[in-house]
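Here is the structure we will look at.
With one protein chain held back, the other chains of the complex are shown just where they sit.
Order as written gives the chain letters A and B; numbering starts at 1 within each chain.
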Amino acid sequence: MSQITRLGVSRRWSDVVIHNGVAYWVEVASDTSQDAAGQVAQVLKQIDGTLAEIGSSRLDLLEVLIYLADLDDAAALNEHWDVWIPAGHAPVRACVGATLSPGCLVEMVITAAATNEP
Amino acid sequence: MSQITRLGVSRRWSDVVIHNGVAYWVEVASDTSQDAAGQVAQVLKQIDGTLAEIGSSRLDLLEVLIYLADLDDAAALNEHWDVWIPAGHAPVRACVGATLSPGCLVEMVITAAATNEP
Partner (left out) sequence: MSQITRLGVSRRWSDVVIHNGVAYWVEVASDTSQDAAGQVAQVLKQIDGTLAEIGSSRLDLLEVLIYLADLDDAAALNEHWDVWIPAGHAPVRACVGATLSPGCLVEMVITAAATNEP
């Protein structure tokens, strides 16, 4: 069996799973009392934390699938996103509206290169 | 060309595609006359069947993206999910509400390690 690294494993999910040099994870804002802009800022900061934890960086992002509870929040998303993404290294991105858990305004599914496994 | 293994190929989709030691597939309940809890139980059982077919197990799940027709069914999902996931080996998971095909209450997109290709 090829090695699978799981970080932050709970009963229901792992915070990150790494396999074959690829890391998979999902981020929602820890504090869902904030508005969309605040939750986006949190999620991007949390992604930074996870990237650091696995020895990767924003340069390693491959794909980010974004779910917004209200697609009208795309402007707030982009305002934070566009300055967060390192120029010349943007991942593939999809962004659609979907029903999210109560209070949750944004959810991101991240795929990143993870060569320096923790 | 790197080898691609396709199982259960129909005109519209394959039941499973395996490439570079990673298996991709989608599950919806075969019997959509059942309620959400019944459909979740079916889908998880069907995942077990696919895992066995490709020589993998629940320990190999990397990521599961779950779409619910009604996000209020998350409780029913979790009741089945939490006992189905092997402790210490949970995959990454996202769960959002989306419009599904008529009768379909839950749809799962699965990514799993598949080292022992069929």
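Rule of thumb we're sticking to: a residue touches a chain if its C-beta (ideal position, glycine included) is under 8 Å from a C-beta of that chain, and two chains touch if they have at least 3 such contacts.
Note that this is a predicted model, so its numbers are computed, not measured.
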Query - Residue among A:Leu7, A:Ala41 or A:Leu62 that touches the chain left out of view - result: A:Leu62
Query raised in the report: On chain B, what residues meet the omitted chain?
Result: 1-2, 4, 6, 9-17, 19-20, 24-26, 67, 98-101, 107, 109
Query raised in the report: Which residues does chain A use to touch the chain missing from this display?
Result: 20-22, 59-60, 62-63, 65, 71, 74, 78, 81-82, 85, 87-98, 111, 113, 115-116
